[in-house]
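For this depiction, one protein chain was excluded, whereas all remaining protein chains were kept in their positions.
Our next item is chain A:
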Amino acid sequence: MADSASVNRWTPPHRNDERSIPELVEGFVNDDASAFTELVKRFQRNIYYLAYRILGNHLDADEVVQETFVRIYRRRKEIENVASFTSFLMRIATNFAIDLLRKRKGHGGLNEELDSLSGETQTELSRRVRTPSEMLDDKVTMQEIRKAMDKLAPRQQITILLHDVEGRSKAEVAAIMECTEATVRSNLHIARAKLKQILTKRLSV
């Protein structure tokens, strides 16, 4: 079972002994099924972590992972014209996650339903390997951050997740969000100010 102590940050999914991302993308566009399978393996974790952070539960994160790859498979001929495959992929994932987030908010939120589940069921859904005190600290912090995040507009939320949580550059965020770096800066500033205001009260920041 995997250790959840790591922060699950964005890492370039490429190792020296394997085909590079551009090689795989070229294969995928030219109907090489094995290249697609390899791309799924390389990117599925990054999409899952981002989706989990946006939506806050395993079931929705899983849906985003599946739908993102199904959609990119159907749109593979468009890839030839995009500047960055990674940005294109993450944009599909982000847009789908935002749609899901809006739906969930409209229906009272799946997060609330999951929060009310017993600890045992939650563990079955996403098993964590943490000590009890770490789990408690993590749970409190994550819940407070998630609640604070829920107060942000979806685009501000995604901007701060991509930049401050996943550690992507402003240029990368702009490419994923299809906006200018100035817009990223603006969204980031507003989001941080709101989060500071909320978290200062809740976590004695």
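We adopt the following convention: a contact is a pair of C-beta atoms (placed from the backbone, for glycine too) under 8 Å apart; a residue touches a chain by one contact, two chains touch by 3 or more; residues count from 1.
Criterion: contacts and distances are computed from a predicted model.
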Message = I notice the complex is incomplete. Of the names "4'-phosphopantetheinyl transferase superfamily protein", "Putative zinc-finger domain-containing protein", "ABC transporter substrate-binding protein" or "Sulfate transport system permease protein CysT", which is the UniProt protein name for the chain that's not shown?
response = "Putative zinc-finger domain-containing protein"
Task = Among A:I79, A:I98, A:C179 or A:L199, single out the residue that touches the unshown chain.
result = A:L199
Contact set of chain A toward the excluded chain (per top definition) = 1-9, 31, 33, 36-37, 40-41, 44-45, 48-49, 52-53, 58, 62, 65-66, 69-70, 73, 126-129, 138, 141-142, 145, 160, 164-165, 167, 170, 185, 188-189, 192, 195-196, 199-200, 203, 205
